[in-house]
Each structure stands twice: as structure tokens, then as C-alpha cells.
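Some notes on the structure that comes next.
Of the protein chains in this complex, one is absent; all others appear in place.
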Amino acid sequence: MAYSFDHNRSPLLESEETTEIDLESGKYLKLWQGPQHPGITGNMSVELTVCGDEVVQGKTHVGYLHRGFEKLMERRTFIQCFPIVCRICVPEPDFNEYCYAAAVEELAGIQVPERANWIRTLILEMGRINSFLMYLGGQAGSFGMGVIAQWATYVRDLMLDRFEELTGARIYHMFILPGGVRGGLPEGFETRMGETLQELESTLKDIREVMLQNAVFKKRAIGLGFIDPALFDPYGVTGPNVRAGGLARDIRKDQPYLVYPQLQFDVVVEKDSDAFSRAKVRHREVFQSVDLVRQILAKIPKEGPLMAKIPNVLHWKIPKGETYIRGECSRGEYGYYMVTDGSGYPRRVNVRGPSYTHAMALLERLIVHVNISDVAGLLVSLHIYPPEIER
Amino acid sequence: MKKELEKRTVTGPDGQTFEVEPLIDYYCEAHPTVQPPAYSKIIENLFNWARSESIWILGFGTGCGAIEMRPLMTPRFDAYRYGIQWRPTPRQANLLIISGYLSVKTLKRVIRSYEQMQSPKYVIGLGSCTINGGMYWDSYNTIKRLDDYLPVDLYIVGCMPRPEALLEGFNTLKRMIRAGNAEGANTYAANFDWYKTNQKRVIHDWDMPDYNW
Partner (left out) sequence: MRVLHAQLGHHFTLGELVQVRADLAFVTLPKEHLRSAVLHLRDICKFSHLVLMTAVDWLEEERFQLTYLLHNREKHWDLGLRVMIPRVASHMESIHDIWPTAATYQRELKEMFGIDFPGSPGVDESFILEGWKEIPPYRRDFDTRHYAEKTFTQREGRKTEDPAKTMKAKLYPDET
């Protein structure tokens, strides 16, 4: 009998069915997807138990990228922490810089100049565009459409050029530091950025034609990885994964930070909560970010200080306190929890990456009854970046 | 030792029982051997030329450097024009790129992947953290010197190196292969015990055969 599974059934919500898996019976097979596997997002692995070509159990294994950041930061001064935080998440490093800087500023009571806030918002939005383009390429690639990955990577490269122009680096920008930003916009940046955005928009339109209206893509993505909205809060789901389920939750609107209150945008919402609506949400959010970048470039103050006065960094001590800073990154809620004890070193920094909840408990639940060939698509559709799980 | 690696009795689907000892039954214990060069210098040069023009990279992103691989695969930088391409399995690849820091847990998987690759094979260490630990010099979970554990042919410095630097690195590797200087696989075979001692000193739960190919 051919494999048939009703994707519309919400996975496992009605009862926690536990299958007794006896590997020696010859009915089941254990299969490792990753860490060395083309169908895995980054360096992590999923241990699958399959029956035929249907997954009956999945288990996420992480820790291949663990560097112990939270420990390393405890033995670095506040300014020494700044260059290492961006290494926590590779495809979208700017959010770490922002959250770290904002946490330090709040605990030390530093007021950031207005112009620096605008530039920070610009960088974060550019970072979101990059991250979504990585996603679009990956999602199409996981369903066998390599061409879209080529297009998306090409326009992402154009965006990296703008990053390079602004910050001097392609991947790790180290631009947002406690107190402000390292520099202003270079001469003619707006014009070149406008050209890049135009190129980006025309490619995005092509991607919509080829990917989101493609019969193969629809056939495979619709119904895949359906998350019941009742699972959102118990499983800590945030970001586009929630917005694809019909809830307009966006930290940029709900708890505005930086200059977001001065920008006009609507929260992107889709309703089906499956891989296809998640792709649609992210595709529309690139357009939203493009629009936001244009608004920022039009409104950004040309003059003004870029750095607040920070104390001598060699003897910089921050009084005892604790705080939590959050922001809406491309994958969901990104946050830093920081505790200081009055010394020159942070007492404890905890990074809350959105993939932490998506890749562990949620994925292990969604992966049941998925066909093996769709596992890669499911992983990408949750937009998992392993480095932020294990830090 | 993991449970599935222990010796046990298995009942097959047709009711037959048989003994399984995975470490002996599933793997070969023979150690690698040094491959002598071809009988004539001209033939060896021809081989080396052919090897240098078909560098196939194992698609294993071990660290953050993997993010610069995608630009290299796409039209902007296009490494394919140098005969370089990415392969999904170690059996088809002959170049292993260690893209950045290597945690101890990944090192174990990297050693397995490396040993499964066909000789002649090459290793490139990418980024400062493979050379001396880079910014993770005091981290408890990343190795500091890659060449203690694998025979490295070439290092590319930077944090992280740009795609242009990578392309230049690939071309240098090609020149090295053509000159007959990239003999990493033979170094590994010749100093096999030394490499294994180093690897086992770091990897505390060694639950795989010494050489698995």
C-alpha cells in the first residue's frame, strides 16, 4: 500500500501516542541525518527512526558548535565581550551585537544618541534581509530547486557588499558597540543601496513566480510541518513561525525598540501554519524589510553624534543588576539576559536564541509521520540555525 | 560505549538468530598504508595534474566558515570554473575543509569523515581558529591546533576569510598538488599512531574503531 498520511491532522495533539520501538524486530531502521549531510541546516543532526519511509521518532542532537561563549564572556571585560558576541549566530550576527550593547547600556545607564539608533535599525533590517534570503535559497534547495538558491545567494552577495561598504566586513560586522555605532553612512550609500534594493525586488518577484507558484513546491510544502496554534505558547514558538499561524505577534510592534515607533509597517500574517505559509510570510517580510530600509534612509538624521560618552573601558565597572533585552530577529525572539555584580566582568550572560525552542522540543514533535524526503524541508521551514542553540 | 556497538544476539525477520559484534563485523581493522608514487616521474606528474584539476570538496560545514561556501558555489565567485565542486558524501570527495573552530564533539565526526574519504585526500584549515585557537584560545571545548589531529596541507587565515582568499587558497593547493607536495594522506598513514594518540587524548569517549573506512 502506498504511503498516505493526512497532513491536516494535527500531529499528536489529541493523544501522546508512544510507539514501542524495538530495533531488533527488523521493522524499524535508525538513520542519522547529519552532522555531515546535505539535508541539514548547519552542523547539527537528527537521529531518525524510520518505518518504511515514514519517520516514527526523531531526536535532535546538538553541541557540535559549542564554544562556551557564556563562560568566555564571564572572563572578559565588557568591551572585550563586544567582538566575540557576534560569533554566536553566523548568518545574522548583528542581533547579538545589538542585544549585548542594549543590555550593557541599560545596566550602565548610557543614553544612546538618536542617529546611532537609526543606523542600528538600518543594520538590523539589512541583516534580516540577508537571513531571509538564506532561508529562501535553503527552502527551495531542500525541495530540489537549486536555481532559487543561486539567485538568492547572488542578491545576498549584493547586500553583503553594502554591509562591507558600511562596516568594513562581510559577515562579522562588529559595528554596534555599547554606547553607539562605529561610524556613519559613507558618501553615496543611499544611491547604491537603492540600486541594490531594486535588484533585490526584481529577483524576489522572480522567486515568487518560480517558487511560491510552483506546483511541485506547493505539493510538497502545503501541509508539511503543521503547527497547531495551541502549541505556540507551550513550545515557545516565536517569529515568522507564529505569524504563519495567523497571530500578529511581532516584537517590533508589541514592544517597540530603537526607532521602530517612527516607522510605518504592518505585521505580515498568513493563516495555514504550514511550511508553505511560513515561506510566504518570510517572502513577504523581505519586501517589508526593503520598505523599512527605504524609510530609514529617507528619515535618517545626517548630522549628530554617533557615540555616547562611555567611561574609560579599562576600569569600566557596572553596578549590580540584571536585565533582559529582546528583539525580533528573522527567526523569532532573540534575547540577552545579563547579570552584573559590580565588577568589571559580566556575572552571567544567557543568550535566548529562537532556534533553541524550535529545534529541540518542537521539531521532535513535528517530525513524527513526516516522509524522510521531507525532513530537510521541515528543518529549513522552521528556520533553524544551530549555533544559537548551543552557543 | 554505546549500546548499539556492544556484542549481542539478534533475531532476524525470518526468525534466525545470529551473533553480531559491530566493531569487528561492520568495520575493517586494517590500518592505512603509505601509497608509493607511480613507477615513473612522468606518470606521477600526469596523475598529480589530474588530481589537481578535480578537487571535490566534502560538504561538511564544521563551523562558521561554512557560510562563505554558498557564495563560492554561486555565480558571483563560482568555484566550479576551477574544477571544484561540493559533494554530499565522503566517498566522492577528496578535499576536506575544516571551516573554522572545531569542537571536540565535531572533531570525532570529522575524523570519521576524513578516514572515509578516498586517497589521495587533502585538508584545508580555514580561519584563525584552526591555526592556534583564534578568539577561542581559552575555550574548554575547541581544539587549538588542527595539525595535531589531521594532516593539514594548507591554512587560510582570517576571521572569516573572504571568498577571494578561499579561491586563492584553492589555487595554491592546486600548485602544491602538481608539485607533489600535498602528501597529507601519506603523512597520516606514516604517523598513524601519533595522530591516534593525539586524537584519543582529547576525545574522551572513544567508541569507534581506530580506522574506519
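Things worth noting here:
Each chain gets a letter, A and B, in the order it is written, and its residues are counted from 1.
The rule is short, and it goes like this: contacts are C-beta pairs under 8 Å (C-beta built on N, C-alpha and C of every residue); 3 or more make two chains touch, one makes a residue touch a chain.
All values derive from a computational prediction rather than experimental measurement.
The chain that is not displayed touches the following shown chains in the complete assembly: A, B.
Of the options B:Leu5, B:Val20 or B:Val104, the residue whose C-beta touches the omitted chain is B:Val104. Considering the full assembly, A:Glu390 is the residue among A:Glu97, A:Glu125, A:Asp374 or A:Glu390 that touches the omitted chain.
The chain not shown here is touched by just one of B:Thr33, B:Gln118 or B:Asn132, and that residue is B:Asn132. Contact with the undisplayed chain is limited, among A:Cys86, A:Ile300, A:Leu362 or A:Val380, to A:Leu362. Touching the omitted chain from chain B are residues 104-105, 108, 131-133, 137-141, 143-145, 148, 198, 201-205.
Touching residues on chain A toward the chain that is not drawn are 62-63, 66, 68, 70-72, 74-75, 77, 79-80, 106, 233-236, 249, 254-255, 312-314, 321-324, 326, 333, 335, 337, 339, 347-348, 350, 352, 356-357, 360-362, 365, 390.
The working rule: only the chains that are shown with their structure count from here on.
One inter-chain figure worth recording: chain A and chain B are separated by 30 Å, centre to centre, where each centre is the mean of the chain's CA atoms. Across the complex, chain B meets chain A through its residues 4, 10-13, 58-64, 66-68, 70-71, 73-76, 88, 90, 101, 103, 105-106, 109, 113, 135-136, 138-142, 159-160, 162.
Against chain B, in their complex, chain A makes its touches with residues 23-27, 30, 35-38, 42-43, 63-68, 71-72, 75, 83-84, 87, 90-91, 134, 137, 149-150, 153-154, 156-157, 160, 170-172, 387.
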